[in-house]
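Omission of a single protein chain aside, the complex is shown with its protein chains in their original locations.
So, chain A:
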Amino acid sequence: MEQKDIYILGIESSCDETAASVVKNGRDVLSNIISSQISIHRKYGGVVPEIASRKHIEHIMPVIDAALEDAKVTLNRIDGVAVTYGPGLVGALLVGLSAAKALAWATGKPLLGVNHLEGHVFANFINDKNLEPPFLALVVSGGHTALLKVTGYNSFEMLGQTRDDAAGEAFDKIARVMGLPYPGGPEIEKLALEGNPKAIDFPRAMLDDPFQFSFSGMKSSVINYLHNEEQARRPVNRADVAASFQEAVTDVLVQKSVLAVKATGLKEIVLAGGVSANKTLQNKLAAAAKKAGARLVHPTKILCTDNAVMIACRGYYMYQAGVISPWDLNAVPALKLGYKSSGE
């Protein structure tokens, strides 16, 4: 029997990108519209929540309209509306969520409330059409650092996460201390290209729990180093600092991922979240995974940053499992990762 094609409209507004996308059958991207606010927030040195919310309300409907038009799919042909309901900035989330709920309700379609972090993991299904659970996921973003077992399309098991700062948060803070523009992660990566990663030996916190992370000590030691050199009036090789810091962060991420591969026996590991765009991390993890007998999957650059393709993809698997959200779904700014979803 021939199966009917399923079209999911994805909507994302959790931080500083207003995005919408149409994805067919979970993995076929028909459109990917992103309206970025990065240039607007740069002069403030970071995302200003109220300004982000004001930009989202201006862009949300034009972005949705463009996503449908690009996909050449009418709103009526859409089978479900997927939307990020957390984690993120509450005011920003509420714009996309309110629009999504009203669109779904007005057209009688199911609403699919998506965990943004699960979305990042699902971006990998777009890049690797053959990827299927179970696999490991390393989630690295500005707000999260976690190792996750993806046991099914709607079931996840947390192996460990950060006790303090997220890896991306450490990147952003070091970038700010070094006077690099927002967003700091890509700036550190750029600067590190010209530096020696072995120049300075920043501490790597490995912790007793093999799958937990801690980056606050490392962050402080970089800040102390910069401070001490300044006090002693010694010239600082900024590229060396960036390269050595990046080396320390990626060392920890790679080592713990390899431990997880060995402990679970899983043969695939996917990278997810904003920091997954970091080439050094991708290359080191790919090499280490190979050595441990596993394979690394990571999203293309456009799908590493926030987008609505990953939300539509996640929504598709919720739709298939019948995990439908109620009309009173609220934004959950501190939504967690790794709890078993209600589906399956």
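Following the convention adopted for this analysis, a residue touches a chain if its C-beta (ideal position, glycine included) is under 8 Å from a C-beta of that chain, and two chains touch if they have at least 3 such contacts; residues count from 1.
Basically, contacts and distances are computed from a predicted model.
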Omitted chain, identified by the protein name its UniProt record gives, among "Quinol oxidase subunit 1", "Phosphoribosylformylglycinamidine synthase subunit PurL", "Electron transfer flavoprotein subunit beta" or "tRNA threonylcarbamoyladenosine biosynthesis protein TsaB": "tRNA threonylcarbamoyladenosine biosynthesis protein TsaB"
Touching the absent chain when the full complex is considered, from A:A99, A:M310 or A:L337: A:A99
Absent-chain interface as seen on chain A, which is shown: 43-44, 48, 50-51, 53-54, 56-58, 60-62, 64-65, 75, 90-91, 94-103, 105-107, 327-331
